[in-house]
Structure formats: C-alpha cells, structure tokens
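What follows is a structure written as structure tokens; I'll ask about it next.
Of the protein chains in this complex, one is absent; all others appear in place.
Note that the chains are named A and B in the order they appear, and that numbering of residues resets to 1 at the start of each chain.
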Amino acid sequence: MPDKEDPPAPRPRRVAHPLARFLIRRLLLAVLMAWGITLVTFVLTNLVPGDPVAANLGQRALGDPAIVAQWRAEHGLDKPLWQQYLIHLQGLVQGDLGTSQQSHRPVAQDLAEYVPATLELAGAAILVSLVLGVAFGVVAALRRDRLPDHALRVLSLVGISVPTFWLALVAFYVFFYRLQLTPGSGRVDAALGSAPPVTGLQTVDALLAGRWDIFSSAAGHLVTPALVLALYTIGLLTRFTRSAVLEVLGQDYVRAARAKGLPGRTILFRYVLRSALVPIITVAGLAFGSLLSGTVLVEAIFAWPGIGQYAYKSATTLDLPAVMGVGLVVGVVYLVINLIVDVLYGVIDPRVRLQ
Amino acid sequence: MTRDPLARRGLLRRLPEAWRQPLAVVGAVLAVAWIVVALAAPVLAPHDPLAQDLPRLAAPGPGHWFGTDQLGRDILSRVLHGARVSIPLTLLLVTLSVLIGGLLGACAGYFGRWVDETIMRVADLVFAFPTVILAMVVAAALGASLGNAVLAVLVVAWPAYARVTRGLVLGIREREFVLSGRLLGFSVWRSLRVDVLPNVTGPVLVLATLDIGTALLLLSGLSFLGLGAKPPSPEWGAMVASGVEVFDSWWVATFPGLAILTVVLAFNFLGDTLRDALDPRTARAIKERAL
C-alpha cells in the first residue's frame, strides 16, 4: 500500500546552476571588497603627514616654485582628491601601482619579481600546517582529556604565543649558525644556477626541469623558514580541529554510524573528518592570512627574497607606493583564498552545491 | 522584569573548577609576576636600563645575568623595564579595542539595517587584510612611533569584538527579558545597558584575555620592524631587532624574546581556560568570529 502522506521526492536538480549562482554572488562581493581595499590604501597614502613633493624632488628643485608646480601638475596633485582617486583607480586597472621611491622601478614590476618566492614559502607553510594541525587536532579529540590531549594543548598554545620574528632568529642561530644543519639565507644555492622559470616556485621549477640538485637545495632552504612560519598556524589549526572534531563526534549521525558497526577508521575519515572539514577550511583560509603576515617577519631574517622582505624594506624606508602595492596585492590574494574556500564548501557539502 | 539568570553566574560558577587546572595556575602566576615586574621595575632592575656603562656585548655572567648589548647596557634591566612599556600599552590597547569594537558591534546588532550593514562591511574589509600587513601600512602612513603603532594595532583589532558583540547582542535582543523591558517603555539605551551589557561581558572578557597576547605580538612585531618604539626605549620587539645585527651574541635577542613569549603565554593559558569555563555555545561563537 503506497503511502500518500509523504510528498513525492523532489526531482534531482541540475548541479551546475545553483553553484554558479553562488559563486557569482561571492565573486561580486570579492570585487566590492577589492574596491574597498583600493579606497583604504588610497586614503592611507593621503594621510601621510610628509609632503610627497619634498620626498621626490631634490633640494635645488624644491627652491623653484615653477618646478614644484610643474611636478605637482605632472603627478595630478593639483586636482581635487576624488579626481586623484579616479586617476589612481584607472592606473590600478591598467596594472600601474605607482613607482617605488626606493628602487625607482614600477611597484608592479617589483612585486611580480617577489611574489612567487612568498607564494612558495607560504604555500609550503600552509601545507605543513594543514597536515600537522589537522592530525594533531584529531589525535587530541580522540584522546580527549588524556595525556596526548593535554600535551597537544600546551604545544598549540605555545605555538600561538611565540613571537614569529624571534623564533625565526633563534632557528637561524641554532640550526644554521651553531649546528650548521640547514643552509643559510636565500632560496637556493647560487652555485647551482637555476632551473628555467615556469611557475616561479624554485622547487617546482627544479622538478619540472629534472634538476634534483637544485630541488634538494631549494627544499633545504625552504624547510626552516616554512616551519617557523607554520608554527603559529599549526597551533591555531590544532586547537580548532580538536573542537570541530569533538563537536562532530557528538552528532547523531556519528552515533548512527557506530551503531552500524563500521570500523573506527571508516567512521573517522568518512563521517567525522568530512564534516569537520567545513569549519577547518574556514579557519585555514584565515590562517593563510596570518601566514602572509608572518612572511614579513620571517623573510627579513632568512633574507628570503619575497614580498614580506620587500614590504619590510619599504615600510622602514617609508616607501609608501611600495607599501600600498604590497597591501593591495596581499588583500587581493586573501580575497582569492576566501573565494577558494567558498568553492571548497560547495565541493564538500552537497547542501551548498544542490539547492 | 527578569534577567537571564544563567548569563553571569554560569561563568562564575564554573570558575573554581577552571582554577584547578594547572594551565590556569601557571598562566595566573606568570601574569601576576609580570604585572609586579612592570610595577616594580625601578626597584628590581640592578642597573639603569639606558646607561651605557658596562662592557659591550658581555656574555651573561655575574653582575649582568642576561649579558649586555652592543652599547654596554644591562639586558636584564632593560627586559625588566620593558615590561613598563609593553604591558600597560597592551592593556590599554585591548581596553580600547573592546570599547570601540564592542560599542560598534552592539550598535550593529541592536539597530540592524543600514547601521549593521555599514559597520560589518567595514569590519569585513579590515578582516580582508592580514593583520601585520595592514598594521604596517597604517603605521607607515602615520609615521613610525610607538603611539602610531598602538593606533595601527587598534585599527586591526576592533572588528573581532564588533563581530562577537554583534552576534551576542543579536541572540539576546529577541529574548523575552529584553522585549519585556522594551514593552515596559524603557529606552533603547537603558535596555542596552541593563539587559544586554551584563550578558555580553563574560564572553567579551574571555576574548579580551586571549587578545592581550595577540596585541602584544603585533605591537612588538611592529617595533621589531622599526615602526614602533624608537631606539633608546627598552621595548622588547625593538630589542630583538637590535639583536639581529649581532646575532652571534645570542643573549641580546633571546631574553627580550622570552619576555614576550612568557607574557603572551600567560594570557593565552588564562584565556583558554576561561573559554572552556564558558558554556560551549558562546565559546564556539567566540572562536568562530574572533579568528
């Protein structure tokens, strides 16, 4: 006897459509945010108390009002602020981030040179953090209130409490200067030459070119700064994974899975981690932001030629166009990361993907 | 008019249990010790932190237990005096971000509509920047000084409180005891102050405790980058930076770094224990919104 009380099951929906709509909405939001970032950097640039004319013209030229006026007109400084912003925005759209006062080169060109090194460092660090942080968090949750849990709690709290710049210095001193276990500063042993640039990531390029000597040198240079950088995010992800896993472990569907007599391994990987992954990737996205912050402090110590070091040099010499360029690029990278996180939601969770 | 009976007592009732945890005890002892150091540094310090009258770069030993720096200053005395620079500034910083962020978040949650939209979009915007980079941009734009560094950290720190407070206020606003107050004709401000405030203080205090560490790390990081405290000042981040130049004299950078680590650790131990003492729902709200 067929049951009339339940409504018929809905027809399966087309998969692509709702996800596309979801993504378009997120993309529009990201564009809006990117525009906000340009506004912030512009406003900050104009907050600067120093006169940009004085910073850019020599003593002699400054004495001549005609030259000063001409320079101001040339750089659009005689126009009202909102017009200056529009010109600035127009330049940005065309990839013009201004000229660095330090290197006297276009900021965009400088950044293109430094970004790959930072992506390699931060990418390695986020990979390490995800693997270790999630593993530690799962262990802590499964051994809740027992020794491994307590130990990992202390470890992760220490991880988020260590000043990154100090840890970088200590690691450099101990592992390179004292023990000579790791290669020193830079990305690769200069004597080896370099692999033809494809991705800009030394390790990947070396592998693509089949140069094992370059790869192992690049990987060796990468290990210490990446681990130093990762310590904070490992701590963060450990704490967060632990609570996410504990929360999922208390869910009905996990109890139902145990009632089915599935092996513990299957329940952990298929039932628990899949759900816990949703909050974990959210935090991982945020953690990537703190990694980018950390690069500023770590790259300076390891002489890693990335945007962190570029930002550090620019900030200490008050090279504003360069600092703003870094802010802009990093803000946009962060937006892209958030967009990726949103896409991952759709991949992991069918409730986002369908309907 | 009844007040939510669980809101405050929940935390207080669970406190005694929290104190029995070794982590909380270690955290509390460390924190109190550092506050005592900050208060009593002139008495405790064996030397003048600015006097350059000792042998240069002397290794730790009798008379100068933490060694001396490249200008012949006693590092122990500088570390002790550094507590007078960093700890009050960090506490001020966190207090200000709690007040500013909390007020903005409460307004967003309470009034909703465009007030909410405006405040929260700005908060999102700040969140879109990695903290050190934004703080660095702000500090660079304002000019390098300790005061500007504090301002820069403030700019990146308030949104966390705005988010948490907004979430908590949204949850409380619709609850019976607030609505009944409104029905009795109490003003908006009265209901914010009398009904809402007591219910958000617990969670915000926990968040603030955890944030003391973050704020100190950020502040000393800016000084390390040369965007905060200026040279003679015994600020810990700046001291680590000066140790970079002479890194084979390991003691110059090691001790100020340890000072930062122990202060941050103390407040993280405390905050983490306090968070566990909160009810799980609020604790989760803090974690999710504050990262």
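Criterion: a contact is a pair of C-beta atoms (placed from the backbone, for glycine too) under 8 Å apart; a residue touches a chain by one contact, two chains touch by 3 or more.
Operating definition for what follows: contacts and distances are computed from a predicted model.
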Protein name, per the UniProt record, of whichever chain is missing from view ("Acyl-CoA dehydrogenase", "ABC transporter ATP-binding protein", "Ubiquinone biosynthesis accessory factor UbiJ" or "DRTGG domain-containing protein"): "ABC transporter ATP-binding protein"
Missing chain: touched chains present in the view: A
Full-complex contact with the absent chain, from A:F136, A:Y271, A:W304 or A:Y334: A:Y271
Positions on chain A contacted by the hidden chain, ascending: 2-3, 5-10, 12, 144, 251-253, 255-263, 266, 270-271, 274-275, 348-351, 354-355
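The rule is simple: only the chains that are shown with their structure count from here on.
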For chain A paired with chain B, centre-to-centre distance based on mean C-alpha positions, whole Å: 23
Complex contacts: residues of chain A adjacent to chain B: 33, 36-37, 40-41, 44-45, 47-50, 153-154, 157-158, 160-167, 169-170, 172-173, 177, 236, 240, 243, 247, 279, 282-283, 286, 289-294, 296-297, 300-301, 311-312, 314-316, 318, 320, 323-324, 326-327, 330-331, 334-335, 338
Sites on chain B touched by chain A in the complex: 23, 121, 124-125, 128-134, 136-144, 213, 217, 220-221, 224-227, 237, 240-241, 243-244, 247-248, 250, 253-254, 256-257, 260-261, 264-265, 268-269, 272, 284, 287-288, 291
